[in-house]
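Taken from a larger complex, these chains appear in their original positions, while the remainder are omitted.
Labels for the chains are A, B and C, by order of writing; each one numbers its residues from 1.
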Amino acid sequence: MAFWGVEVKAGKPFIHRFDSQLGRLRLSSATLGSGSSNKKSIVQCSVGSNPPINLCSLLPEKVETSPLNLEFEEDDEVTFSVVGPTSVHLSGFYYGENEDDCEDRCGLDHY
Amino acid sequence: MAFWGVEVKAGKPFIHRFDSQLGRLRLSSATLGSGSSNKKSIVQCSVGSNPPINLCSLLPEKVETSPLNLEFEEDDEVTFSVVGPTSVHLSGFYYGENEDDCEDRCGLDHY
Amino acid sequence: MAFWGVEVKAGKPFIHRFDSQLGRLRLSSATLGSGSSNKKSIVQCSVGSNPPINLCSLLPEKVETSPLNLEFEEDDEVTFSVVGPTSVHLSGFYYGENEDDCEDRCGLDHY
(Lines give C-alpha, C1' and ligand atoms only; values in the text may rest on other atoms or scores of the structure.)
Protein backbone atom coordinates (compact mmCIF):
# COMPACT_ATOMS: atom_id res chain seq x y z
CA MET A 1 0.00 0.00 0.00
CA ALA A 2 1.13 3.56 -0.48
CA PHE A 3 -1.65 6.16 -0.72
CA TRP A 4 -2.76 8.01 2.41
CA GLY A 5 -5.68 10.43 2.53
CA VAL A 6 -7.88 11.99 5.17
CA GLU A 7 -10.54 14.69 5.42
CA VAL A 8 -9.92 17.06 8.32
CA LYS A 9 -13.09 18.90 9.35
CA ALA A 10 -13.11 22.34 10.92
CA GLY A 11 -13.01 21.96 14.69
CA LYS A 12 -12.24 18.24 14.51
CA PRO A 13 -8.47 17.75 14.57
CA PHE A 14 -7.06 14.55 13.09
CA ILE A 15 -4.30 12.76 14.97
CA HIS A 16 -1.64 10.88 13.05
CA ARG A 17 0.44 8.28 14.90
CA PHE A 18 3.57 6.62 13.59
CA ASP A 19 3.11 2.98 12.63
CA SER A 20 6.33 1.06 12.04
CA GLN A 21 4.54 -1.25 9.60
CA LEU A 22 3.61 1.71 7.43
CA GLY A 23 6.73 3.79 8.01
CA ARG A 24 7.51 7.36 7.12
CA LEU A 25 4.59 9.41 5.80
CA ARG A 26 4.89 11.88 2.96
CA LEU A 27 2.18 14.57 3.08
CA SER A 28 1.87 15.76 -0.51
CA SER A 29 -0.93 18.30 -0.65
CA ALA A 30 -4.11 19.82 0.77
CA THR A 31 -7.38 20.60 -1.02
CA LEU A 32 -10.55 22.33 0.13
CA GLY A 33 -13.58 20.13 0.78
CA SER A 34 -17.08 21.09 -0.30
CA GLY A 35 -18.67 24.21 1.15
CA SER A 36 -20.05 27.54 0.08
CA SER A 37 -18.01 29.86 2.27
CA ASN A 38 -15.72 32.36 0.59
CA LYS A 39 -13.48 32.62 3.66
CA LYS A 40 -10.08 31.00 3.81
CA SER A 41 -9.26 27.79 5.64
CA ILE A 42 -5.82 27.30 7.18
CA VAL A 43 -4.26 23.88 7.77
CA GLN A 44 -2.20 23.65 10.93
CA CYS A 45 0.09 20.95 12.26
CA SER A 46 1.26 20.41 15.80
CA VAL A 47 3.77 17.79 16.94
CA GLY A 48 3.45 16.68 20.56
CA SER A 49 2.94 19.75 22.71
CA ASN A 50 4.60 22.20 20.30
CA PRO A 51 2.62 25.24 19.13
CA PRO A 52 0.72 24.77 15.85
CA ILE A 53 2.40 25.74 12.58
CA ASN A 54 0.42 26.95 9.56
CA LEU A 55 1.08 24.57 6.67
CA CYS A 56 -1.04 26.29 4.04
CA SER A 57 -3.87 28.71 3.52
CA LEU A 58 -6.61 27.77 1.04
CA LEU A 59 -8.68 30.49 -0.62
CA PRO A 60 -12.06 29.48 -2.15
CA GLU A 61 -12.29 30.10 -5.90
CA LYS A 62 -8.68 31.35 -5.94
CA VAL A 63 -6.25 28.77 -4.55
CA GLU A 64 -8.06 25.61 -3.49
CA THR A 65 -5.10 23.24 -3.56
CA SER A 66 -1.65 23.65 -2.06
CA PRO A 67 1.44 21.45 -2.24
CA LEU A 68 2.89 20.62 1.19
CA ASN A 69 5.72 18.13 0.65
CA LEU A 70 6.28 17.31 4.29
CA GLU A 71 7.39 14.11 5.99
CA PHE A 72 6.45 12.62 9.35
CA GLU A 73 8.17 9.84 11.21
CA GLU A 74 7.93 10.95 14.83
CA ASP A 75 7.00 8.96 17.89
CA ASP A 76 4.99 11.94 19.11
CA GLU A 77 1.44 12.46 18.01
CA VAL A 78 0.99 14.74 15.00
CA THR A 79 -2.22 16.78 15.08
CA PHE A 80 -3.63 18.25 11.88
CA SER A 81 -6.36 20.84 12.30
CA VAL A 82 -8.28 23.34 10.20
CA VAL A 83 -8.89 26.96 11.15
CA GLY A 84 -11.73 28.21 8.97
CA PRO A 85 -15.17 27.24 7.74
CA THR A 86 -14.39 24.46 5.27
CA SER A 87 -12.97 20.97 5.69
CA VAL A 88 -9.65 20.16 4.03
CA HIS A 89 -8.59 16.91 2.36
CA LEU A 90 -4.98 15.90 2.94
CA SER A 91 -3.28 13.44 0.60
CA GLY A 92 0.08 11.72 0.61
CA PHE A 93 1.70 8.31 0.74
CA TYR A 94 3.85 5.97 2.78
CA TYR A 95 7.35 5.25 1.59
CA GLY A 96 7.06 1.72 2.98
CA GLU A 97 9.57 0.26 5.35
CA ASN A 98 8.91 -3.44 4.97
CA GLU A 99 12.15 -5.46 4.96
CA ASP A 100 10.69 -7.84 2.37
CA ASP A 101 10.30 -5.03 -0.08
CA CYS A 102 13.96 -4.27 0.08
CA GLU A 103 15.15 -6.46 -2.72
CA ASP A 104 12.11 -5.89 -4.89
CA ARG A 105 12.72 -2.20 -4.80
CA CYS A 106 16.11 -2.26 -6.36
CA GLY A 107 14.77 -0.63 -9.50
CA LEU A 108 13.21 2.16 -7.50
CA ASP A 109 16.52 3.19 -6.11
CA HIS A 110 16.97 6.12 -8.40
CA TYR A 111 14.41 8.51 -7.12
CA MET B 1 8.91 3.05 -20.34
CA ALA B 2 8.14 5.69 -17.76
CA PHE B 3 5.40 8.18 -18.70
CA TRP B 4 1.85 7.50 -17.57
CA GLY B 5 -1.14 9.61 -18.62
CA VAL B 6 -4.90 9.27 -18.67
CA GLU B 7 -7.94 11.48 -19.30
CA VAL B 8 -10.62 11.04 -16.65
CA LYS B 9 -14.02 12.17 -17.86
CA ALA B 10 -16.73 13.52 -15.58
CA GLY B 11 -18.92 10.64 -14.46
CA LYS B 12 -16.55 8.00 -15.84
CA PRO B 13 -14.12 6.96 -13.10
CA PHE B 14 -10.78 5.49 -14.11
CA ILE B 15 -9.50 2.44 -12.24
CA HIS B 16 -5.77 1.99 -11.74
CA ARG B 17 -4.50 -1.49 -10.83
CA PHE B 18 -0.99 -2.28 -9.64
CA ASP B 19 1.13 -4.11 -12.20
CA SER B 20 4.34 -5.62 -10.84
CA GLN B 21 5.98 -5.24 -14.26
CA LEU B 22 5.39 -1.49 -14.16
CA GLY B 23 5.83 -0.99 -10.42
CA ARG B 24 5.13 2.01 -8.25
CA LEU B 25 3.25 4.87 -9.95
CA ARG B 26 4.07 8.52 -9.37
CA LEU B 27 1.10 10.79 -10.07
CA SER B 28 2.65 14.16 -10.88
CA SER B 29 -0.14 16.53 -11.83
CA ALA B 30 -3.66 17.17 -13.08
CA THR B 31 -4.80 19.52 -15.86
CA LEU B 32 -8.25 20.51 -17.10
CA GLY B 33 -9.37 19.03 -20.40
CA SER B 34 -11.20 21.05 -23.03
CA GLY B 35 -14.59 22.55 -22.22
CA SER B 36 -16.32 25.88 -21.93
CA SER B 37 -17.69 25.63 -18.40
CA ASN B 38 -16.45 28.14 -15.84
CA LYS B 39 -17.26 25.82 -12.94
CA LYS B 40 -14.58 23.99 -11.04
CA SER B 41 -13.73 20.33 -11.43
CA ILE B 42 -12.45 18.31 -8.48
CA VAL B 43 -10.26 15.23 -8.82
CA GLN B 44 -10.97 12.53 -6.27
CA CYS B 45 -9.18 9.31 -5.42
CA SER B 46 -10.51 6.29 -3.61
CA VAL B 47 -8.50 3.23 -2.62
CA GLY B 48 -10.50 0.00 -2.26
CA SER B 49 -13.67 0.78 -0.36
CA ASN B 50 -12.35 3.85 1.43
CA PRO B 51 -14.22 7.16 1.05
CA PRO B 52 -13.00 9.42 -1.77
CA ILE B 53 -10.36 12.06 -1.00
CA ASN B 54 -10.16 15.33 -2.95
CA LEU B 55 -6.74 15.54 -4.60
CA CYS B 56 -7.13 18.93 -6.24
CA SER B 57 -9.64 21.49 -7.40
CA LEU B 58 -9.18 23.01 -10.86
CA LEU B 59 -10.65 26.44 -11.65
CA PRO B 60 -11.15 27.38 -15.34
CA GLU B 61 -9.17 30.44 -16.43
CA LYS B 62 -7.61 30.71 -12.94
CA VAL B 63 -5.85 27.51 -11.90
CA GLU B 64 -6.05 24.87 -14.62
CA THR B 65 -3.11 22.72 -13.52
CA SER B 66 -2.26 21.39 -10.09
CA PRO B 67 0.75 19.43 -8.84
CA LEU B 68 -0.23 16.22 -7.00
CA ASN B 69 3.01 14.35 -6.22
CA LEU B 70 1.37 11.16 -5.03
CA GLU B 71 2.49 7.54 -5.25
CA PHE B 72 0.51 4.36 -5.65
CA GLU B 73 1.66 0.81 -5.12
CA GLU B 74 -1.35 -0.87 -3.53
CA ASP B 75 -2.92 -4.21 -4.31
CA ASP B 76 -6.33 -2.60 -3.96
CA GLU B 77 -7.97 -0.85 -6.88
CA VAL B 78 -7.39 2.90 -7.03
CA THR B 79 -10.32 4.84 -8.49
CA PHE B 80 -9.79 8.33 -9.90
CA SER B 81 -12.94 10.33 -10.56
CA VAL B 82 -13.91 13.87 -11.49
CA VAL B 83 -16.66 15.89 -9.79
CA GLY B 84 -17.53 18.75 -12.11
CA PRO B 85 -18.28 19.52 -15.72
CA THR B 86 -14.86 19.12 -17.36
CA SER B 87 -12.61 16.12 -17.88
CA VAL B 88 -9.18 16.12 -16.23
CA HIS B 89 -5.90 14.81 -17.62
CA LEU B 90 -3.65 13.06 -15.09
CA SER B 91 0.05 12.65 -15.80
CA GLY B 92 2.85 10.85 -14.03
CA PHE B 93 5.39 8.08 -14.46
CA TYR B 94 6.46 4.66 -13.29
CA TYR B 95 9.64 4.34 -11.27
CA GLY B 96 10.22 0.95 -12.89
CA GLU B 97 10.80 -2.20 -10.87
CA ASN B 98 12.36 -4.47 -13.44
CA GLU B 99 15.27 -6.46 -11.96
CA ASP B 100 17.13 -6.15 -15.25
CA ASP B 101 17.11 -2.41 -14.95
CA CYS B 102 18.87 -2.56 -11.65
CA GLU B 103 22.42 -2.46 -12.86
CA ASP B 104 21.69 -0.08 -15.70
CA ARG B 105 20.30 2.41 -13.27
CA CYS B 106 23.38 2.82 -11.19
CA GLY B 107 23.78 6.39 -12.38
CA LEU B 108 20.24 7.24 -11.41
CA ASP B 109 20.89 6.34 -7.83
CA HIS B 110 21.31 9.87 -6.66
CA TYR B 111 17.86 11.24 -6.90
CA MET C 1 25.80 17.66 -18.35
CA ALA C 2 22.40 17.86 -16.78
CA PHE C 3 20.17 20.74 -17.98
CA TRP C 4 17.68 20.12 -20.75
CA GLY C 5 15.57 22.84 -22.36
CA VAL C 6 13.56 23.30 -25.54
CA GLU C 7 11.12 25.81 -26.99
CA VAL C 8 8.05 24.14 -28.48
CA LYS C 9 6.28 26.36 -30.99
CA ALA C 10 2.57 26.21 -31.68
CA GLY C 11 1.95 23.78 -34.53
CA LYS C 12 5.53 22.48 -34.47
CA PRO C 13 5.69 19.44 -32.20
CA PHE C 14 9.03 18.51 -30.65
CA ILE C 15 10.04 14.86 -30.60
CA HIS C 16 12.13 13.54 -27.73
CA ARG C 17 13.99 10.26 -28.23
CA PHE C 18 15.67 8.26 -25.48
CA ASP C 19 19.46 8.37 -25.58
CA SER C 20 21.21 5.81 -23.38
CA GLN C 21 24.19 8.15 -23.01
CA LEU C 22 21.96 10.83 -21.50
CA GLY C 23 19.56 8.54 -19.66
CA ARG C 24 16.28 9.27 -17.97
CA LEU C 25 14.87 12.77 -18.52
CA ARG C 26 13.20 14.79 -15.79
CA LEU C 27 10.80 17.39 -17.20
CA SER C 28 10.59 20.04 -14.48
CA SER C 29 8.41 22.84 -15.78
CA ALA C 30 6.84 24.78 -18.64
CA THR C 31 6.82 28.55 -19.22
CA LEU C 32 5.12 30.69 -21.85
CA GLY C 33 7.30 32.14 -24.57
CA SER C 34 6.95 35.68 -25.85
CA GLY C 35 3.73 36.77 -27.49
CA SER C 36 0.89 39.21 -27.05
CA SER C 37 -2.07 36.84 -27.09
CA ASN C 38 -4.23 36.64 -23.99
CA LYS C 39 -5.45 33.14 -24.87
CA LYS C 40 -4.20 30.08 -23.08
CA SER C 41 -1.67 27.63 -24.42
CA ILE C 42 -1.85 23.94 -23.49
CA VAL C 43 1.16 21.63 -23.46
CA GLN C 44 0.42 18.10 -24.59
CA CYS C 45 2.48 14.94 -24.55
CA SER C 46 2.01 11.80 -26.58
CA VAL C 47 4.04 8.59 -26.26
CA GLY C 48 4.22 6.44 -29.38
CA SER C 49 0.74 6.22 -30.87
CA ASN C 50 -1.13 6.93 -27.64
CA PRO C 51 -3.60 9.84 -27.54
CA PRO C 52 -2.17 13.16 -26.32
CA ILE C 53 -2.40 14.02 -22.62
CA ASN C 54 -2.63 17.64 -21.41
CA LEU C 55 0.34 18.32 -19.14
CA CYS C 56 -0.47 21.90 -18.23
CA SER C 57 -2.44 24.95 -19.27
CA LEU C 58 -0.68 28.32 -19.26
CA LEU C 59 -2.70 31.54 -18.90
CA PRO C 60 -1.08 34.83 -20.02
CA GLU C 61 -0.69 37.38 -17.21
CA LYS C 62 -2.17 34.89 -14.71
CA VAL C 63 -0.24 31.63 -14.63
CA GLU C 64 2.67 31.68 -17.04
CA THR C 65 4.75 28.90 -15.46
CA SER C 66 3.67 25.43 -14.36
CA PRO C 67 5.59 22.67 -12.60
CA LEU C 68 5.39 19.32 -14.42
CA ASN C 69 7.69 16.90 -12.57
CA LEU C 70 7.51 14.11 -15.12
CA GLU C 71 10.08 11.53 -16.19
CA PHE C 72 10.74 9.92 -19.54
CA GLU C 73 12.81 6.86 -20.29
CA GLU C 74 10.83 5.12 -23.01
CA ASP C 75 12.06 3.56 -26.23
CA ASP C 76 9.03 5.05 -28.00
CA GLU C 77 9.10 8.58 -29.34
CA VAL C 78 7.70 11.22 -26.99
CA THR C 79 5.97 14.10 -28.78
CA PHE C 80 5.49 17.43 -27.01
CA SER C 81 3.10 19.85 -28.67
CA VAL C 82 1.40 23.16 -27.93
CA VAL C 83 -2.29 23.87 -28.51
CA GLY C 84 -2.70 27.64 -28.48
CA PRO C 85 -1.18 30.80 -29.86
CA THR C 86 2.07 31.05 -27.89
CA SER C 87 5.20 28.93 -27.81
CA VAL C 88 6.14 27.18 -24.59
CA HIS C 89 9.61 26.64 -23.11
CA LEU C 90 10.14 23.28 -21.42
CA SER C 91 12.97 22.82 -18.93
CA GLY C 92 14.35 19.84 -17.07
CA PHE C 93 17.47 17.76 -16.64
CA TYR C 94 19.02 14.37 -17.18
CA TYR C 95 19.75 12.20 -14.19
CA GLY C 96 22.76 10.82 -15.99
CA GLU C 97 23.32 7.11 -16.57
CA ASN C 98 26.98 6.97 -17.32
CA GLU C 99 28.63 3.95 -15.65
CA ASP C 100 31.73 6.01 -14.92
CA ASP C 101 29.68 8.44 -12.90
CA CYS C 102 28.52 5.70 -10.62
CA GLU C 103 31.26 5.87 -8.05
CA ASP C 104 31.64 9.62 -8.25
CA ARG C 105 28.04 10.09 -7.39
CA CYS C 106 28.15 8.33 -4.08
CA GLY C 107 27.55 11.60 -2.28
CA LEU C 108 24.44 12.27 -4.32
CA ASP C 109 22.85 9.09 -3.12
CA HIS C 110 20.64 10.71 -0.58
CA TYR C 111 18.19 12.47 -2.72
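Points to keep in mind about this one:
Here is the rule we use: a residue touches a chain if its C-beta (ideal position, glycine included) is under 8 Å from a C-beta of that chain, and two chains touch if they have at least 3 such contacts.
A quick note: this is a predicted structure, and the numbers were derived from the prediction, not measured.
The total count of identical chains across the complete complex in this file is 5, with 3 shown in place.
Following the convention adopted for this analysis, only the chains that are shown with their structure count from here on.
If you average the Cα atoms of subunit B and of subunit C, the two centres end up 18 Å apart. The set of subunit C residues touching two or more other chains comprises 24, 71, 95. Across the interface of their complex, subunit A is touched by residues 23-24, 26, 40, 42, 45, 47, 50-51, 53-57, 59, 62-63, 66-76, 78, 95-99, 101-102, 105, 108-111 of subunit B.
Contact residues on subunit A toward subunit B in their complex (touch as defined above): 1-3, 5-7, 26, 28-29, 31-33, 61-65, 67, 69, 89-93, 96, 104-111.
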